[in-house]
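A single protein chain has been omitted from the complex, and every remaining protein chain is retained in its original position.
Chain nomenclature is as follows: A, B and C, assigned in order of appearance, with residue numbering initiated at 1 for each chain independently.
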Amino acid sequence: MTVLEQPGSSRRKGELPGPPPAWHPRVAPAPLLPDAEPHRVLGTDAARQLDAALLKRLYVQLVRGRRYNTQATALTRQGRLAVYPSSTGQEACQVAAALALQERDWLFPSYRDTLAAVARGLDPVEALTLLRGDWHTGYDPRACRIAPLCTPLATQLPHAVGLAHAARLKGDDVVALALVGDGGTSEGDFHEALNFAAVWQAPVVFLVQNNGFAISVPLAKQTAAPSLAHKAVGYGMPGRLVDGNDAPAVHGVLTEAVRRAREGGGPTLVEAITYRVEAHTNADDATRYRTADEVETWQAHDPIALMERELTARGLLTDDFAAETRDGAEEMAADLRERMHQDPPLDPDDLFTHVYAERTSQLRQQSDQLRAELAAAAATDEPAQEARP
Amino acid sequence: MTVLEQPGSSRRKGELPGPPPAWHPRVAPAPLLPDAEPHRVLGTDAARQLDAALLKRLYVQLVRGRRYNTQATALTRQGRLAVYPSSTGQEACQVAAALALQERDWLFPSYRDTLAAVARGLDPVEALTLLRGDWHTGYDPRACRIAPLCTPLATQLPHAVGLAHAARLKGDDVVALALVGDGGTSEGDFHEALNFAAVWQAPVVFLVQNNGFAISVPLAKQTAAPSLAHKAVGYGMPGRLVDGNDAPAVHGVLTEAVRRAREGGGPTLVEAITYRVEAHTNADDATRYRTADEVETWQAHDPIALMERELTARGLLTDDFAAETRDGAEEMAADLRERMHQDPPLDPDDLFTHVYAERTSQLRQQSDQLRAELAAAAATDEPAQEARP
Amino acid sequence: MTPTAATARKPATMAQALTRALRDALAEDPTVHVMGEDVGTLGGVFRVTDGLTAEFGEDRCTDTPLAEAGILGTAVGMAMYGLRPVVEMQFDAFAYPAFEQLVSHVAKMRNRTRGALPMPLTIRIPYGGGIGGVEHHSDASEAYYLATPGLQVVTPATVEDAYGLLRAAIASDDPVVFLEPKRLYWSKADWSPEAPGEVPPLGRAAVRRRGADATLITYGPSLPVCLEAAEAARAEGWDLEVVDLRSLMPFDDETVCASVRCTGRAVVVHESSGFGGPGGEIAARITERCFHHLEAPVLRVAGFDIPYPPPMLERHHLPGVDRILDTVARLQWESDWTEGRGV
Partner (left out) sequence: MTPTAATARKPATMAQALTRALRDALAEDPTVHVMGEDVGTLGGVFRVTDGLTAEFGEDRCTDTPLAEAGILGTAVGMAMYGLRPVVEMQFDAFAYPAFEQLVSHVAKMRNRTRGALPMPLTIRIPYGGGIGGVEHHSDASEAYYLATPGLQVVTPATVEDAYGLLRAAIASDDPVVFLEPKRLYWSKADWSPEAPGEVPPLGRAAVRRRGADATLITYGPSLPVCLEAAEAARAEGWDLEVVDLRSLMPFDDETVCASVRCTGRAVVVHESSGFGGPGGEIAARITERCFHHLEAPVLRVAGFDIPYPPPMLERHHLPGVDRILDTVARLQWESDWTEGRGV
């Protein structure tokens, strides 16, 4: 780097009327500035610092999570899900995000993060309504403190900031944790959300799951930054870089960030490096843009395998525990399979119910029209009015 | 900062299948990563490194620029300009931006940057059409390589990136320099433009004129970052911090950034710390949000005064040169005043001329309608059709 | 109520009535939060939020960073937590960066969650031309909001309505795009904040002038122009009715159709461009409902199909009295009227 001049070498030193005043914050300065070196790669030793119970909980959720992913993918083949963006390979991030939160905290998932919601305790069937083609949000976000799965990338991040800010205004010590992908960091909403969070010192944690791809576009076409965690610097918040396949490490970083947020320390940006083992969704063909070799390399760094090695090393992976874990996951999958094979009850009139708190006269007319059409179709014993594309 | 674990302390070292592959750029890596310490405050000694001719050119433009600002402000009081956002106090940035460019380069001004355009050689009357209420762009942007003055904040930044990228694709060594304010850095378009520029290694330079305010909002409510130049880190481009009232320093930093861009070194983000001495525009009342003291402090750091001290120290500010400079500025102002007092020719039919390359049948009808209305009004000797608010 | 000293009506501007509405809403409901660019210390570029930060503190009336999507996006999150944000967009065209948040979240959140997450947001947007504003400062952008199910679109044209409709918008459990006709900010009427008038329900048009021959249907900035046109028309022997829609969505078919069924002729007047603008919708739905009452097609007076022109030419673009009367004259008053003026 060419430095035209070093700071302090001005001969005008002392003549200047002090540092330019506008440069000084005119309100109390933000309590946090980024560290001189704003990021750390966290290694994989975190597991040995966690207590056994938590470690086992993480493991149980990872195994269930993997099973959930394979089951959901199977459901797409059976026509029971319209589409499924798998988080296979990313279970450590999903599970750690869920477990790092207290019950009163909020999770802001993207469309890929149904598993995080499920690991938080949401009924998998409710988590999947959007993806099965039923109503967009199958659960009450306020009841479970999980925002709707967000499809337009990065647009949920300002929501998380606003909610966390509102909670603080109300005096509640609630933290919001928002998930976003590497691709999503390129959107303007990412930038605006992080900036608002830092200016407001909102209790929010941003977790970037950097799985290397945005559909087919690799990270190198997404950013020239040394890491996505480096982006924290430009907002004046701490950035953390973590091995996203190491569940205890992700859990540790997130727990620390959540704690800091809860204590008034403001937002943190966490980048977890992981890998999307499956295609973007079942509709995608990943062979068009990456090699089988690459996938295999990553499978050797599988979050469940890593965890099992760790548990074994600590003598925690007994046969009983392993079997119990497996059985629990199978049970969940069987239940999910069975319930997803039942058609959900559908009422076409619901189309008009929640557009506004009360139906407008226009919507009442349209609802009457649809009702009449359906009645006429039923009377003539023909199938109901259908689009014929 | 709490570091849960230091990098490299993992006992798995060697077991991991190498660093995660997706983490390695899949295409050739960007040639530039930010410096370990990404920003420098440049002092004010740059003047002594410039040759006398350039120093004098800068000075002449500063004095003209100030005169232009006061003249334009006067024109608002005379009802000859609809509105004027003054750059008084920011002339060093404006002038240095203009002079750092080659003729083939492009300037992307914001609505406050008419002076930069004028310092580049644009006729002040043409620069002011937008602000006088006449057609939005009074000049041919391709002929003078100055993009239209951009009002929606930061939206011109992606244009600069696209143009610079297009030039490089065509094999032209053209650089684009885009101006934006401190407030504008909060917009999503700022983020997206810088990211595209870095990923594409586009020959573009972003100059943030940090004048401490976005209308009434001080910097501290705009960002929590240690500096706006720090934002460069998150895009993988160099960031520079410079005293924005020191014309030689700004010129030096920009010239270096332009050179780097031209040579294929990619984009640079420059933050120039300056101050908006006047209100936001003539319509604004700055006393509502800042003290007279603050303004005075900054006036003591006036770019013209700084420059005069420098020129005097180098023995360049002769009485003749000073008088000549003053006279040139007065002449420009007199000419501007006189020509702005003439009403520009207006043809209402122009409303329809450039909506599309060819008028649609709808626009032909509307043009006929207006023509008929105007003829009828003229026939009855009444004033033409007017909105009566 | 008989006016007392305290409730005596004095001249007040629309801007003052809006300020009062915000103030009263903040005072009555602790969940109301005002936010936007320059709304705090400065009181907004139109001074509509003047004094609110001083009275209620920075947490209730907040200067945000300069990013419209961020403003609206964080407001969505605040609403998710139970607050009632009132967002100011500084000018019409500067609401566009927030378009995605508006269309994909504000308008859809209640529906998406089957009622679990209502969006009681008010988005105040100064809109329209006639103030000599340079480009991006004069857009009549209501067509975008009208085409977005889930939003309510409201615009006052009188001082009293400015207060009442804004109170109603803030009180509504659904999002309201509240369009403030900026050239009426300084319009005056006798009005007292102590007796502000009833808070009208959203979705009700008002007949501002009774007339028998034809109906002018309008809203916001064009109401005064239509009233002036109706006055001028009287001199030419026409008796025009004037309907102020006040709320574009919900749309008051009843009031509008009742008027047109009586007069048999209608002209829709608005500033925004004709093609794809609100007038098409209004004319079409009147025609669907009142076809056999119509003596002539419903005609439109609208801005031309052009980007908003520079101040020096805007008077040619904006619907004015003469253009309205010319259009009224085309409503086939002679019984031997024949078609064929071509396409």
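By our rule, a residue touches a chain if its C-beta (ideal position, glycine included) is under 8 Å from a C-beta of that chain, and two chains touch if they have at least 3 such contacts.
From a predicted model like this one, the values you see are computed outputs, not experimental measurements.
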**OP:** Indicate each shown chain that the hidden chain touches within the full complex.
**Re:** A, B, C
Original post:
Out of A:221, A:259, A:326 or A:339, which is the one that touches the chain we can't see?
Top reply: A:221
**OP:** Touching the absent chain in the whole complex: find that residue among A:162, A:183, A:238 or A:267.
**Re:** A:183
**OP:** Could you tell which one of B:53, B:292, B:357 or B:379 touches the chain left off the display?
**Re:** B:357
Original post:
What is the set of subunit B residues that contact the non-displayed chain in the whole complex?
Top reply: 135-137, 140-143, 147-148, 152, 155, 157-167, 169-170, 176, 188-189, 191-193, 195-196, 199, 350, 353-357, 360-362
**OP:** Over the whole complex, note the residues of subunit C touching the chain we left out.
**Re:** 69, 93, 96-97, 99-100, 103-104, 107-108, 111-112, 135-136, 143-144, 146-150, 249, 251, 253-254, 257, 272-273, 275-285, 287-294, 296-300, 304-307, 338-339, 343
**OP:** Identify the residues of subunit A touching the omitted chain, counting contacts across the whole complex.
**Re:** 82-83, 130-136, 151-153, 183-184, 186-189, 214-217, 221-223, 284, 288-289, 344, 346, 348, 350-352, 355, 360-363, 366, 370, 373, 377, 384-389
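Everything that follows uses one rule, which is that only the chains that are shown with their structure count from here on.
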Original post:
When the centre of a chain is set as the mean of its C-alpha atoms, what distance in Å lies between subunit A and subunit B?
Top reply: 38
Subject >> CA centroid of subunit A to CA centroid of subunit C, Å >> reply: 39
**OP:** Indicate the residues of subunit C shared as contacts by at least two other chains.
**Re:** 64-65, 67, 69-70, 97
**OP:** Mind pulling the residue numbers of subunit A that touch at least two other chains?
**Re:** 188-189, 191-192, 195, 199
